[in-house]
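One protein chain omitted, others in place.
Labels for the chains are A and B, by order of writing; each one numbers its residues from 1.
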Amino acid sequence: MQNEWPLWEVFIRGQHGLSHRHVGSLHAADAEAAIRNARDVYTRRNEGVSIWVVEASAIAASSPDEKGPLYEPSNDKVYRHPTFYDIPDDAGAM
Amino acid sequence: MTDPLFEFLCRLGDNTLVLGHRVSEWCGVAPVLEEDIALANTALDLIGQTTMWLNLAGEVEGAGRDADALAFRRDVWDFRNLLLVEQPNGDFGQTMMRQFLFDAWHVLYLTELEKSSDARVAAIAEKSLKEARYHLDRASETVIGLGDGTEESNARMQAALDRLWPYVGEMFDSDAVDMDMVAKGIAPDPGTLRPGFDATVNPVLRKATLTRPESDFAHRGGRSGARHSEHLGHLLTQMQWLQRAYPDATW
Partner (left out) sequence: MYAQMIKSTGQNVKSPEEMDPQERAFQERVDAGEKIEPKDWMPEGYRRTLIRQIGQHAHSEIVGQLPEGNWITRAPTLERKAILLAKVQDEAGHGLYLYCAAETLGVSRDHLTRDLLSGKMKYSSIFNYPTLTWADMGAVGWLVDGAAIMNQVPLQRTSYGPYARAMVRICKEESFHQRQGFDIMMKMANGTEAQRKMAQDALNRFWYPSLMMFGPSDENSVHSAQNMAWKIKMNTNDELRQKFVDQTAPQAAFLGLTIPDEHLKWNEARGHYDFSEPDWDEFFDVLKGNGPCSADRMEARNRAWDEGAWVREGLLAHAEKKKARKVAAE
């Protein structure tokens, strides 16, 4: 039986101006229906003000095997973090 | 004679009460999980609207009855809902067609009620309208999708339309209660809403490849309470059972 509705990933932007965040998935026949379903399934408790849906099969994802090469190089770039710099308290808020 | 305002508020509250009850019958057995959840949202909206309309009705009546007393302790002849909303769910297509026809009318009516001279009516209408607009959007798209879908879904939607069309006309009836509301600036004459209804419904039916029935014959008797269908009594038998069986209990 090949008549299952496609799977969609749902992203919702909340009240407080943050970026759209992945909240879960659902099934729908098409994109418009997916948005309506997302409204009914994922905003029942006032969670959002904007909805994105993406067909799950359209998402390109990084491979877990590349975790080392992809993310570890950033581990030693500690100078990118504010805590790297030792500023005396006397200098005031920064 | 009963206060026309009370009568008018019961009509609004009984519509949403009876339709909300019908829609809630789907909980747990809808064709797909996403629809199950969406139908429950619709029912919850309608129950919320019922509480507001019937509480106001009770306040206007001034006999100490609240929304629960009105919902659970009146018999069939006291109900003022449209015949359309008490019709059984049938299949999912019939449920969505009933929802669509009701929503198309409801949105127009609430839009006028937002301008009501009675601030309480206007406030409830404003809140309800946001919900009704979404219901109409969802129901329209479902009617289009199923009408345009497969041969079977098209046939079922046409059957649903044919079955329910005779209950459309009652939504545009006017009587002495309506005229009183018009005179006081509380509510519009329902008869004036028909062109707007046709303008909403016709394009959707066209996109759904459905044929609007030729006859505009209309059953009447719901909103006046003169002659409900047999279905309402059975609905109330279930809905009111606990309150009737244990009249001295609080829940």
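One rule holds in what follows: contacts are C-beta pairs under 8 Å (C-beta built on N, C-alpha and C of every residue); 3 or more make two chains touch, one makes a residue touch a chain.
None of these values were measured; they are calculated from a predicted model.
Colleague: Of the listed residues B:A67, B:V177 or B:L232, which contacts the missing chain in the full complex?
Modeller: That would be B:A67, which touches the missing chain.
Colleague: In terms of residues, what is the contact footprint of the unshown chain on chain A?
Modeller: The missing chain touches chain A at positions 1, 3-5, 7, 23-27, 29-30, 33, 41, 44-45, 61, 63-64.
Colleague: Please output the residues of chain B touching the missing chain, sorted low to high.
Modeller: For chain B, the residues touching the absent chain are 21, 24-25, 27-37, 40-41, 43-44, 47-48, 50-51, 67-68, 71-72, 91-93, 142, 144-146, 148-150, 152-154, 156, 238-239, 241-243, 246, 248-251.
Quick note on the criterion: only the chains that are shown with their structure count from here on.
Colleague: Using mean C-alpha positions as chain centres, tell me how far chain A is from chain B in Å, no decimals.
Modeller: 40
Colleague: Touching chain B in the complex: which residues of chain A?
Modeller: The contact residues of chain A facing chain B are 5, 26-29, 32-33, 36-37, 39-41, 44.
Colleague: Where on chain B is chain A touching in the complex?
Modeller: For chain B paired with chain A, touching residues are 32-34, 37-38, 41, 134, 137-138, 141, 145.
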